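All protein chains but one are shown at their positions in the complex.
Chain lettering (A, B and C) follows the sequence in which the chains are written, and residue indices restart at 1 in each chain.
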Amino acid sequence: MVLLVAYSAWVYPFEVAFLSSYPKKPLYIADSLVDLFFATDIVLTFFVAYIDHTTHLLVRDSKKIAMRYLSTWFLMDVASTIPFEAFYYLFTGKAKITLSCYLLGMLRFWRLRRVKQFFTRLEKDIRFSYFWVRCARLISVTLLLVHCAGCLYYLLAELYPHQGKTWIGSLIPNYRETSLWIRYISALYWSITTMTTVGYGDLHAVNTMEMIFIIFYMLFNLGLTAYLIGNMTNLVVEGTRRTMEFRNSI
Amino acid sequence: MVLLVAYSAWVYPFEVAFLSSYPKKPLYIADSLVDLFFATDIVLTFFVAYIDHTTHLLVRDSKKIAMRYLSTWFLMDVASTIPFEAFYYLFTGKAKITLSCYLLGMLRFWRLRRVKQFFTRLEKDIRFSYFWVRCARLISVTLLLVHCAGCLYYLLAELYPHQGKTWIGSLIPNYRETSLWIRYISALYWSITTMTTVGYGDLHAVNTMEMIFIIFYMLFNLGLTAYLIGNMTNLVVEGTRRTMEFRNSI
Amino acid sequence: MVLLVAYSAWVYPFEVAFLSSYPKKPLYIADSLVDLFFATDIVLTFFVAYIDHTTHLLVRDSKKIAMRYLSTWFLMDVASTIPFEAFYYLFTGKAKITLSCYLLGMLRFWRLRRVKQFFTRLEKDIRFSYFWVRCARLISVTLLLVHCAGCLYYLLAELYPHQGKTWIGSLIPNYRETSLWIRYISALYWSITTMTTVGYGDLHAVNTMEMIFIIFYMLFNLGLTAYLIGNMTNLVVEGTRRTMEFRNSI
Partner (left out) sequence: MVLLVAYSAWVYPFEVAFLSSYPKKPLYIADSLVDLFFATDIVLTFFVAYIDHTTHLLVRDSKKIAMRYLSTWFLMDVASTIPFEAFYYLFTGKAKITLSCYLLGMLRFWRLRRVKQFFTRLEKDIRFSYFWVRCARLISVTLLLVHCAGCLYYLLAELYPHQGKTWIGSLIPNYRETSLWIRYISALYWSITTMTTVGYGDLHAVNTMEMIFIIFYMLFNLGLTAYLIGNMTNLVVEGTRRTMEFRNSI
């Protein structure tokens, strides 16, 4: 389940940025399967009992279950499952996807709520080391953001009218002919170089659109880095507490 | 109120750096309106009752109110509201603004005291999440500083006698003919690239004046970054305390 | 003992990366001596009494000692001591070392377990300052990682078929003819420039393989830097506690 969500969150930005001009049969089938899985999950939720927060009793009444789900996350869950692209194709007969379609597709990130819930439950589970669960959570968030930023940055270059005046075009003049792999790694490389504040400068903003994107990305990273360091400090303090207490007790 | 202060603190460095050679009718009228608003505010303060810190009683006596205000912030409030530029124009008849005028205009930053008070009050308000109030405060400070640094850095290039030997001139030879938007985004891009310590190096100091400016800016940033991380650590420790206590209690 | 482990962990990546095409007599003899020493250490462990964790008694029974050692680290200790390279040479008669040999050689890093134990014991020892022991530990870890990353990065350039399209080849065209010292310092310089997130950009990734390596290295560094800062914060809090308590007590 969590893996499917991760797949869906990882593959969507990639598709939008890199595959918009490709015939993408195999990935499209995989996507449809994942969407189908989430649709089944929505249906199943109507039949799964839940524990009431106030009475601490298991509620089996299907009406109450339905009422609870419909009044909370049902709408968002459905919205994030509808294959808007397929509908668009059916109604208009055109394969070209528009901006509104992209925005509706971003509803899929709603599914990440489940991953968040999963990690929160794991953190409270005494069987797992808090240190490693927290680390895994932070690494997942970082990797997802790096991936999204890389895809978006590539999309900016793809959409820019003048090929040569883009970050990748100024380095590899005919980059649209190079393999998908090289382009993806370059975008990811830039993304991580900026995220970790190394900033080699071999891939930097060339036009104003890219500058604006980087400004927001860097501001966001400043917060993320501070958050990561804050978490690590917290974990280190917890981790060395036992040794400190042992020393102070002597 | 807070928004007006933010506007006034944001627009002033921008005007000085980018608009010094433009006819700036619309912005000038907006500025005058804001100044008028603050003047009204000063007058109003004389009629607003306050709570005495020692007796915890509401003081309505207008004399006492006036005495208290005059002895505390009145002078600075007035100084930050006087439109020195208009006076200068009236007395000398010249539209060109001198350095002393700029320095007097910097008194407007005094108004930021109100934003600080606003945030301090919000932090103590139990209805708002401490985490988000603190984050908003830190982000505001960061954004304002980034904006000011960008404007100052552009001003340095503008004032330098030799156009080609400036940070922007070495990249865009005829930068003074490009649009205001490109120049502002470039300055902001440099400012954030340096602030977040990414430092791509595509826009770097060229002459000695810029080097000196960057030296001070970076030293200042070192402190600011440490302060941001310190705050974030504090917030993370607070945020995860409940989960930690839950784990330790088992 | 600890020094020998450090030597062995330091020299192995260096050998693999820089000396694969050299006749390396003197280092080979030193390596064999160190391996011999560790083999002796394994034998000695069978005759050294240990303190039982549950009864707190010294166990002198050689059978019990052997049982305990065989069931815990014996296998790994032996595996990390076997000179696979020599065996390979004996069986095949070829001096060229293959990838599988390199991977088996990496078992030597298992010896670092002892250094970890050594530092953990030191941290609990009240005679030494916790601050300096912890600093020494963190510095050792950092230096070892910087060294390994530098060697690996050089190895990537060495293995790449097209000499000119490597990080070092794009700077020094005929780098394979330059002295070992210059190449090692260059690799180390790149490694530390990236680790500390300075990122001058004079030595950056050129081909896709290097980009992938840097992506992982930077992600890893992000965690390491956060860990270092977390530890430092912890130490500073401990260090200034006495002064703080003195101030608060007044």
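Everything below uses one rule, namely that a residue touches a chain if its C-beta (ideal position, glycine included) is under 8 Å from a C-beta of that chain, and two chains touch if they have at least 3 such contacts.
All of these numbers come straight from a predicted model, not from anything done at the bench.
A.B. asks: For the chain left out of this view, which of C:Thr81, C:Thr166 or C:Thr197 touches it?
C.D. replies: In the full complex, the listed residue that touches the missing chain is C:Thr197.
A.B. asks: So which bits of chain C touch the chain we can't see?
C.D. replies: Against the left-out chain, chain C lists 135, 139, 142-143, 181-182, 185-186, 188-189, 192-193, 195-202, 225, 228-229, 231-237, 240, 243-244, 246-247, 250.
A.B. asks: For the chain that got dropped from the picture, name the residues of chain A it touches.
C.D. replies: Given the touch definition above, chain A has residues 197, 199-201, 229, 233 touching the missing chain.
A.B. asks: For chain B, enumerate the residues touching the unshown chain of the complex.
C.D. replies: Here the touching residues of chain B are 123-124, 126, 130, 194, 197-201, 204-205, 208, 211-212, 214-215, 218-219, 221-223, 225-227, 229-231, 233-234, 237-238.
We adopt the following convention: only the chains that are shown with their structure count from here on.
A.B. asks: Among A-C or B-C, whose interface repeats A-B's (more than half the contact pairs identical)?
C.D. replies: From the options A-C or B-C, the copy of A-B is A-C.
A.B. asks: Same residues or different residues: which describes how chain A and chain C meet, taking over half shared numbers as same?
C.D. replies: Looking at both copies, the contact residues mostly diverge.
A.B. asks: If you average the Cα atoms of each chain, whose average lands nearest the overall Cα average?
C.D. replies: When every chain is reduced to its C-alpha mean, the one closest to the whole-protein mean is A.
A.B. asks: Centre to centre, by mean C-alpha position, how many angstrom separate chain B and chain C?
C.D. replies: Centres of chain B and chain C (C-alpha means) sit 49 Å apart.
A.B. asks: CA centre of chain A versus CA centre of chain C: separation in Å?
C.D. replies: Inter-chain centre distance comes to 34 Å.
A.B. asks: Which positions in chain C touch two or more other chains at once?
C.D. replies: Within chain C, residues 197, 199-201, 229, 233 contact more than one other chain.
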